[in-house]
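These notes concern the structure reproduced below.
Only a single protein chain was left out; the remaining protein chains are all shown in position.
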Amino acid sequence: MLDNFFLLENIQKSVYTNEGKTIRVLDQVDINVENHEFICIMGPSGCGKSLLLRIMGGIDNMSGGKISFKGNVYEDGIDKQTKSDFGYVFQHDNLLDWRTVYQNVHLPLEFDKKSNTKKTDERERILNVLKLVGLDAYEKSYPRELSGGMRQRTAIARALVHNPSILLLDQPFGALDAITRKILSYELLKIWHREQKTVIMVTNNIEEALLLSNKIYVLSRKPSNVTHIIDVPFTYDERWTNLLEHPEYEAVTEELTGYLSERSEHENAHESQDNHSTVKSLDHYLASLGDIDHRVSC
Amino acid sequence: MKRKISSFLLPAAAVIILFILWEISISIFAIPAWKLSRPTEIAMALFRDYKEILPAVFYTYTNVIIGFVLAMTVGLSLGSFINGNKLAGVTLTPYVNLLCTIPLITIVPLLMLWFGIGRPIIILTIVIQSFPIMNFNCCVAFANVDPLRLELMDSFKVGKLKRLYYCILPDAIPGVFTGIKLSAILSILSSITAEMTGGNQGLGAQINVFVAFLKMPQAMACIFYIALLGLVLYYSISHIEARIMKTRNNEGEQAS
Amino acid sequence: MEMTKTKPFITLEHVNKEFVTKNKTTRALSDVSLEVSKGEFLVIVGASGCGKSTIIRLIDDIIKPTSGTIQVDGFEYDNTKPISKDFISRMGFVFQIPNLYPWLTVRENLLLPLKLLNINTKEHVEYAEYLLDMVHLQNYAGAYPNEISGGMAQRLGVIRAMVHKPEILMMDEPYGALDELTREQMDIELLDLWKQLGTTIIFITHDVEEAVLVGSRIYVMKSDPGRIVADVPIEFGTNRTINNKFTHQFSVYCDQITELIGEIDLSKIK
Partner (left out) sequence: MIIILLLWEISTIAFHVDSKVLPSFTDILSAFQNKFIPIILPDLLITMKNLVLGYVIAVPLGILIAAICAQSQTLVKIATPLIIMTLVTPVIIIVPILIPFIGFDAKIKVLVVILQTAPIIILNSLVGFTNVKQEKLDLMKSYGASRFEIFRKITFMDALPRVFAGLELGCILSTIGAVSGDIAVGDGGIGTRIQMAASTLATDTVFASILSTCLLAIILFQVVVWIERNVIAWK
């Protein structure tokens, strides 16, 4: 078996709701990640894509399947030691309000027993990573004094400071307005390229996924597995130009949008004769997922 | 249903175990009866001397309930009045908040001087000691109502009364209930203390009598009644709050 | 339904608005003038902080302007006292966060405006049921806000602002928090409601694509100080669907508006 960098084989996960029901969220998910690759995971809301990311980061454990990372295999999720090789960014930045930006970014280093770096090295590393995200002037300020974009930048800096080889991003720009989202996605592109990291990002913004990733994994509805893998045909330099003019942009966008709303046509076939347009029945289907969606956070 | 039973059985079991431990420790260390009586003795005292204890229990319970209800209404109405107009808010709030922090037990001897011994001064002490904390929590709850919900009211140019009924009161329920629980606790505290220092009837006074005659089990029995009143009041209030709050995603019970 | 050039239904002339906080005064709006004709679907788009939400709060009389005049259907606002109650009942406001009352069921939340404006006729209550059915919430009518999903809460917020049949509907980035797919469906659904009811809609968003998809006319705004920089009419007619997005004309409009807002200069990031 060739020594692959980060491989997830038939990951399964079922969740117990407090009414005692068990729901299979992840059926058999296989994801193979090469080193220095930027992967996006997309899918309709409620398909468990965030849950999959949490399993990768060791936040939730999996009901079945195998994870292999840099050659060694983990039956029930990565162990504590390997976690220091992962950086996780949450959707709502998840900063600690009682700590300054500097102390927030310092947090991961407090768990890094193996590296007995001295105080000065730590400070230097934190300042570097803060400069990388453009927040070196905000070292002393508290999270409440920062805008949404700046808080998310601090979260990204915090996920980079202990120099992990894999970055896991759970809809990092979901809560930001369109303009800040665009700026941050370009900055993320630059960071990925310059720091030579491997990035796995969950998103439901098509434009963002196409701009950033080399490969997009599309998940189906619950119980989900990977239905499509799209290779994004843009080189790094092309991504800095206006992608709208790129010859293949419209084709790959339509392909991706088709896959994402694919399941809905299948549903409409046996949907009751609803005189409203097809959009209404997809809406209806989403509504019925509403209550389950509420308990399973993804 | 399973969760309900376990949430009741567990604490009850713990209390029983506590009693058993208590019983054993007495026999092991051979603590003399006049120092600490056994739970069994207390239980017997409860049944045998109920004639003596019950009137006192009845007296204290009525005092506490009257005082507590009075304190609650005064606190709530003052709270909505202060929230109503700014002038009252500015002038009254500092004093009422100060009242919260003052140990009003000190005025019991004074009240005794003015009104002599008896039920009125006990109820008065309860009200004076409990209503400020209720008012304080109401004011805090009314003040930080979610601004968005108020903005919805503004967009319909709603009058003060409707605003209070539809938006402020429902939103403030968690804070108000915290106030109610606290004033319940303070009501019991102040009633017993008032009875002990200034009263001649009621559990507080009864305990003095029992202790004087070294009837420890009976004294402990009275304490049991007070603890029972406290638990019943506290849990019934939380139950009412839970039923009202079941319709919302409340963030757990907190005594602020 | 073609819009004839009637007297402007809503006009703002040279409106300024300053918010005075303890250490600084921010000029949210500086010398803003705009017109909205009856039955039009106007969209205001711009980066956050350009004062677009302030404009609709002025029209709905939630806040008062520092200077300038506001006129709605011939009635000029008096900057000292609030507008009359029956005038208010002609306007509906949709908030960015659904802002539902958790202690009321879905139906009670919907009927709340009727109670507040005390117009509780049977006909209005029937109309409320019709609205519930139109947005697929009828079998959630008895549920409480914390039991329904984000999309459903958002839809309830929209129909709640329409239950008293307002002539003007103001929406402050109503679908900002939803994911892209759901947001598109909401936009199309809103267009259906607009076609059926003919309400004048003022729609606020920071998403250029959403603006072009729904708007029949777009005001583009810039920040510090908040001002209107362009008025772009969109000729897509009234019955639009998602595939309007894939037409060439659509991306031309998008580029034009993004240009006006001010392109992000990538070189600085690289």
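The chains carry the letters A, B and C, assigned in the order they are written, with residues numbered from 1 in each.
Just so it is clear, a residue touches a chain if its C-beta (ideal position, glycine included) is under 8 Å from a C-beta of that chain, and two chains touch if they have at least 3 such contacts.
Bear in mind that the values here come from a model prediction, so they are computed numbers and not experimental data.
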- Message: Just to confirm, in the complete assembly, which displayed chains does the hidden chain contact?
- Response: A, B
- Task: Give the residue, chosen from A:Lys80, A:Lys118 or A:Arg194, that touches the chain omitted from the document.
- Result: A:Lys80
- Would you mind spotting which of B:Ala45, B:Leu229 or B:Met245 touches the chain that isn't drawn? B:Leu229
- Query: Per the definition of touch given earlier, which of A:Arg54, A:Lys197 or A:Arg221 contacts the omitted chain?
  - Reply: A:Arg54
- Message: Can you say which of B:Ile26, B:Val57, B:Met153 or B:Ile188 touches the chain missing from this structure?
- Response: B:Ile188
- Note on the structure: Where chain A meets the left-out chain, the residues are 54, 57-59, 79-81, 83-84, 86, 88, 90, 92, 94, 96-99, 107-108, 110-111, 142-144
- In the full complex, chain B touches the hidden chain through residues 6-7, 10-11, 14-15, 18, 34-36, 95, 98, 100-103, 105-107, 109-110, 112-114, 133, 182, 185, 188-189, 192-193, 196-197, 203-204, 207-208, 211, 216, 219-220, 222-223, 226-227, 229-231, 233-234, 251-256
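Keep in mind that, in the parts below, only the chains that are shown with their structure count from here on.
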- Output the touching-based chain groups remaining when chain C is disregarded and all other chains stay put. A | B
- Message: Using Cα averages as centroids, what's the distance between chain B and chain C in whole Å?
- Response: 49
- Query: Between chain A and chain B, what is the separation of their C-alpha centroids in Å?
  - Reply: 51
- Message: Quick check: how many Å separate the C-alpha centres of chain A and chain C?
- Response: 32
- Can you tell me which residues of chain C touch two or more of the remaining chains? 146
- Can you list the chain A residues touching chain C in their complex? 44-45, 174-175, 177-180, 182-183, 186-187, 190, 204-206, 240, 244, 250, 254, 260-261, 277, 279-280, 282-284, 286-287, 289-291, 293-294
- Query: Which chain C residues qualify as touching chain A in the complex?
  - Reply: 47-48, 136-137, 140, 146-149, 151-152, 176-177, 179-182, 185, 188-189, 206-208, 241-242, 246, 251, 255, 261, 264, 266, 269-270
- Query: Which residues of chain B touch chain C in their complex?
  - Reply: 148-149, 151-158, 162, 166-167, 170, 173, 244, 247-249
